[in-house]
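For reference, the structure I am asking about is given below.
Excluded from the complex is one protein chain; the other protein chains are retained at their positions.
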Amino acid sequence: MPRLIVHRVAMAHPGDVSAIAALFDAGTLAPGMLRAVIGKTEGNGGLNDFTRGYFIQSLMHLLAARTGEAPAALAARIPCMLSGGTEGVLSPHAVLLAEAPGDAPGPGLAVATAFGPRLSPGATGTEAQIAAVEATVRRAMAASGIADPGLVFVKTPAGSLAGMARARAAAALGAARALGDVPADRATDQALLRDLTLSSGRVAISAGIEVPCDEVILLGQAPGWAPGLVLGVRPMRDVLDLDAVQGLVASLGGPGRLRAVFAKGEPDATGRIRGQRHTVLGDTDLDAQRHLRAALGAVVAAVAGDGRVFVSGGAEHQGPPGGGLVAAIAEDMA
Amino acid sequence: MPRLIVHRVAMAHPGDVSAIAALFDAGTLAPGMLRAVIGKTEGNGGLNDFTRGYFIQSLMHLLAARTGEAPAALAARIPCMLSGGTEGVLSPHAVLLAEAPGDAPGPGLAVATAFGPRLSPGATGTEAQIAAVEATVRRAMAASGIADPGLVFVKTPAGSLAGMARARAAAALGAARALGDVPADRATDQALLRDLTLSSGRVAISAGIEVPCDEVILLGQAPGWAPGLVLGVRPMRDVLDLDAVQGLVASLGGPGRLRAVFAKGEPDATGRIRGQRHTVLGDTDLDAQRHLRAALGAVVAAVAGDGRVFVSGGAEHQGPPGGGLVAAIAEDMA
Amino acid sequence: MPRLIVHRVAMAHPGDVSAIAALFDAGTLAPGMLRAVIGKTEGNGGLNDFTRGYFIQSLMHLLAARTGEAPAALAARIPCMLSGGTEGVLSPHAVLLAEAPGDAPGPGLAVATAFGPRLSPGATGTEAQIAAVEATVRRAMAASGIADPGLVFVKTPAGSLAGMARARAAAALGAARALGDVPADRATDQALLRDLTLSSGRVAISAGIEVPCDEVILLGQAPGWAPGLVLGVRPMRDVLDLDAVQGLVASLGGPGRLRAVFAKGEPDATGRIRGQRHTVLGDTDLDAQRHLRAALGAVVAAVAGDGRVFVSGGAEHQGPPGGGLVAAIAEDMA
Partner (left out) sequence: MPRLIVHRVAMAHPGDVSAIAALFDAGTLAPGMLRAVIGKTEGNGGLNDFTRGYFIQSLMHLLAARTGEAPAALAARIPCMLSGGTEGVLSPHAVLLAEAPGDAPGPGLAVATAFGPRLSPGATGTEAQIAAVEATVRRAMAASGIADPGLVFVKTPAGSLAGMARARAAAALGAARALGDVPADRATDQALLRDLTLSSGRVAISAGIEVPCDEVILLGQAPGWAPGLVLGVRPMRDVLDLDAVQGLVASLGGPGRLRAVFAKGEPDATGRIRGQRHTVLGDTDLDAQRHLRAALGAVVAAVAGDGRVFVSGGAEHQGPPGGGLVAAIAEDMA
C-alpha cells in the first residue's frame, strides 16, 4: 500500500541539490521513491531563465549517481515543474513528492504522473494540444485511481515565445476537459484566450519552449493510498483575495500543518484591481509576471508564515480572469 | 477651529493632477487649504526616478494657477513626500492633507508641517543632521499643539547617493529623539546604522539628493482640531507580519473606514525571513527596494482591499530591523 | 533670409532646462526663434518612461515664461522629438533647431515643421495614418521649400501599446511616400510590417500613445536659407555597420565639425547579427530596445567621440531590416 511523502527542501542556489542528497544520505528518502518535483528557482521566470534547467540537470545527475539510471531516463519519468522567480519574500525550494511503502488502509492523498506524446511545434495552441493534454490527464487518472483530482499540474510545450500564453491556455482547457470542469463542446480551440468563463480552479499550467511533450502531475485521493496528508484548493478572485488564502489555511488546521503551498495567478489584464489602476502591464523594466509573483507570493506567504510558496504566473483559463488559485498539502488533522 | 480633511486621488501618470484640479473645480477642496501631500508615483523609486519631481512640478504649477503664488514659494511651504515605485498591486495616488474650517470642538486629528534650515552636504549622516531633524520636529510639535504625534514623516537631504541610508538613519534618530522614543544620550551619530535597537515605530523617513532641507509632516491629536478622523499605527516585525496589519485595520473599524494607508519596511539584511532564505539582496536585475515594495504593498493592500497604499522602503531605525510599520487614517467610529 | 542655428545642450536631469535658459539669458538664442527640439532623456524609453513628458513640460513652462505664450500653445507649434533611454555611453541632451535672421544668400540647410490633424485611435496602423503622415510631410515640404528633404522626423500617435510598431510602420510608409522613396501603389496598409523591402533611409519615426496628431520635422536644403551647415545621412545595414558611421563622419569633415548626431536602428528580428546569435529579443529583464540603444549608441558615439547622440529604436521600414540610419548636422567645410 503506497504512502505519499512530501519533503520541502531549500536550495542555496539553482545548482544546489545538497539538501536532497542529505535526505538520501540520512535514509529519510530513498532515491527510487521520487515521483515528481515542484519547485521555485531564483531566476526571472522568463524565456532567459536558465535556473530551471540548471536545477533539473543537477538533480538528475544526483539521482543518476544514486540509482544508476541515466539522467535522460530519469528526466523522462520524473516530472519537474520548476517555476523561476522568487521575488519579494519567496524562498527558493523544491517540493519532493515521493511514493513510500505505507502500512495503513486508505483512501489517502496520492500522486500520479504521466508524460504525453511528442507534440509538433505547429500543434501549439491548437485543438491537437488541447486533446493531447486531455488524454494525458485522463490516462494519469485512470492509471492511478485518482478519480477526482484535487490539483493537476501540467507542463506543456510552447512552440515559440509568442505562443506561451496560448500554449498554457490550450493545456488548461485540455486538463479542464479531462476533469469535466468545462463543457467539452465549448472548450475548443475557438475558446482559447477568448471565452475566459471557461476555466478550472484546479489546474496549474506552465509552458516551456524546451519541453517536447506534456508532463502531468496529479494530486488527489486514491483508494489504495495511506492517509495522513490532505490537499486543499481554493480559487482566488484576484491577487488581493486574502479571504481565500486564510480560509484555505484555516480549513487545513493552520499554518503549522502546511507541508507545501502552491498559488497561481496573473496580472489583471484590465489594468485595474478592485477599481484601482495598477502599473504592472506597462513596466518596461520589470516584467509583469515578476510583479505578479512578488505580490501574490507575499499575500500567500504572509498567511502561511513561510516564504516557501510555489507561485507561478500565467493563469489563463485557470480560475477567474485576474485571479487564480491557492492550494496546500497539509498534515491531516484527523 | 480647524478640521483635517483627507482626499486620496488617483493619477493617470506622474504629470496628471487632473483629479486634484477636479476637487478644486468642484469646490470640494480649496487650493489654499492644502497643507501637505503624501503619495506614490510609478517610477522605480531609485536615484533615477524622476516621477516624483514630475508630479511635484505639475502640482505646483496647478496650485500656482489657482492661487497666484509662485511655484517655488508653494514648494517651500507644502511638503510633498513622494515615494516612487508602485510594484505589484500598488496604485499611483496622492493623499492630500488639508486644513479646513471646522465647526465641532476637538480634540481631533491634526496635521502640522515644518521645514528645517538648509543642510550643508557635508552634514549628511552626522550629528548635525540628527539635531536638525530633532529641532524641526520639535518646532512642528510646539507650533501645532500635537504634543504626542502618532506619525512623523520626514524628507531629508542625502549629500550623495552613497549616503542615502545614513541620511535616513540620521533623520530617524533625530525624529525619534524629538518624540522621546530613544534615549538622547545613546541616539547619537555613533549609533547610526549600528545600534538598531534604537528605533521609533512612528517615524517614516525618506531621503533625496535633490532636497536642500528637512521637510516634516506630523499627524496626531491636537486640542483645537475637530474630531472625525483617527490615526492608527502599528509596528511590523517583518514583511510577513499580517497580524499587525489586520490588527490595525480591525481596530479602526475595518477596511471600509480607511481614508489613507501607509507602510514602511525594508528587506531583511540577514538574507532570511522567518528562517527561509530570500533572494532580494543579490538580484542584479531588480532592485531590493522594488522587491520589498511589491511584497509589503501586497500584504497591506490585501488587508485594506485597495492598492492605494503608500509603501516606502528604507526603514533604518524605523521599527525593528527587517520590519517597519503600518499606519492608517480612518473615519472615526464614534 | 533665415538661417538655421543648432544648439546641443546638456541636461542634469529630465526637468533641467537651465542650459536652455542660459542660452536665452546670454542672448545666444532668442526664445521666439525655437522651431523644434530633438533630444534624449534618461528614462527607459518604454511605455512608462515619463522623462520625455517631464522635459517637455519643463521646456514649455520656460518658454511660456520667456515669451508670454501659453504652454499648450507652444507645445502645439514646436515639435519635440524626445527619445528616452541613454544606455551605455549615451548622454542626455537636447538639440535645439532654431531659425535666426541670416545675412548670406542660400541655399542652405533649413528646418521645417508641421502638425497633422487629430488622428482617431482606430486609425492607428491603417491607411488613414499612412495618408495623414504623407499629407503632413508634403505640406511641410511645400511650405518650406525643402523640395528634397535629407531627413524627416515624425512623431505619430499609437492607439495603444500593442500598436506601437504598427504605428511607426504606418508613419514610415507615409513619409516614404511623400518623399517618393517607395512606390505609392505598394506602400499601403497591406505592406505594413510585411514587405520590409519597402523602406526609406531618411525617415526616423517615433510613436507615442500620448500624441494626438502627427508632428513632423524636416531637415534639408532650401533656397532661402543661409549656408553654413550641412546634413549627412547614411543607411546602416546592421548595428555593427561601422563603415557607414565612419564614412558619414569623414564625409562631413571629421568629428570636430559635428553639431548634432542621430541614429535609428532595431534589434535584428532573426535573432542573429552577421550569423551570430544575439540574446536581445528574449531578455525578460532588459528590454530589447534598451539593448539596442546601448549598442548602436556606442558604435556611433565611438566614431563621433561624443555620447550626445540621438539614438532611437524601432526602425520598421526605416532602412533595411535589422539596420537603420545614421545622420549628422555639421559645420560646412566650404
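In order of appearance the chains are A, B and C, and numbering begins at 1 in each one.
Just so it is clear, a contact is a pair of C-beta atoms (placed from the backbone, for glycine too) under 8 Å apart; a residue touches a chain by one contact, two chains touch by 3 or more.
Everything quoted here is computed from the prediction, not taken from an experiment.
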Of A:13, A:138 or A:257, the residue in touch with the unshown chain: A:13
Touching residues on chain B - with respect to the absent chain: 44-49, 161, 279, 281-285, 287, 290
Missing-partner contacts on chain C, residue numbers: 10, 12, 42, 44, 86-93, 239-242, 273-274, 276-280, 285-286, 290-292, 294-299, 301-303, 305-308
For chain A, residues in touch with the removed chain: 13-15, 42-43, 48, 50-51, 53-54, 57-58, 61, 285-286
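By definition in this document, only the chains that are shown with their structure count from here on.
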Whole-Å gap between the CA centroids of chain A and chain C: 48
Chain A and chain B: spacing of chain centres that average the CA atoms, whole Å: 39
Chain A residues counted as touching two or more neighbouring chains: 44, 279, 285, 290
